[in-house]
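Worksheet: the structure to be examined is printed underneath.
Showing subunit A:
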Amino acid sequence: MWADGTPLTGGYAVAAYTIAAALLLGYSFILFRRGSKAP
Partner candidate 1 sequence: MGEILRDAWVLARKDLALELRTKTGLASALVFTALVLTVFNFGRDPTAVAALDLAPSILWVTFTFAAVLSLNRAFQLELENQALDGLLVSPVDRRALYLGKLFANLCFVGFVEAVGLPLFALFFNISIVHVLPPLAALIAVATIGFVAVGTLLSALVIRVRFAELMLPVLLLPFFIPPLVGAVQVTARLFSGRPLSEVSGWLRLLLAYDLVFVSLATLLFPTTVDE
Partner candidate 2 sequence: MTLKTRGRAITLLGLVFLAGVYVRAIWFTPVERLQGGAQKIFYVHVPAAWSTMLAFSLVGLASILYLLMKDERYDRFAAASAEVGTVFACVMLTTGPLWAKPIWGTWWTWDARLTSTLFLFFLFIGYLLLRGAIPEAGTRARYSAVLGIFGAALVPFIHLTVYLFRTLHPQPIVLKPSAPSLPGDMLATLLFSFFTFTILYVGFVTQRYALGRGDSHVG
C-alpha cells in the first residue's frame, strides 16, 4: 500500500509489459529470420 491507501501493484504491470514486449518482439524476430532464410 502507498501511504494514501492506493495499492502497490506496479510490479504486475512491469511483468506484464515485459512479457508482452518479449512475445511481440520475439515473433517479429522469428518472422524476420524466416524471411531471410527462405529462397
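To be clear about the criterion, a residue touches a chain if its C-beta (ideal position, glycine included) is under 8 Å from a C-beta of that chain, and two chains touch if they have at least 3 such contacts; residues count from 1.
On the choice of candidates, all candidates are chains of the complex that A comes from, given by their letters.
Since the structure is predicted, the reported quantities are computational estimates derived from the model, not experimental observations.
Although all of 1 or 2 belong to the complex, subunit A touches just one of them, candidate 2.
Looking at the complex, you find that subunit A touches candidate 2 at residues 2, 6-17, 19-21, 23-25, 27-28, 31-32, 34-35, 38-39.
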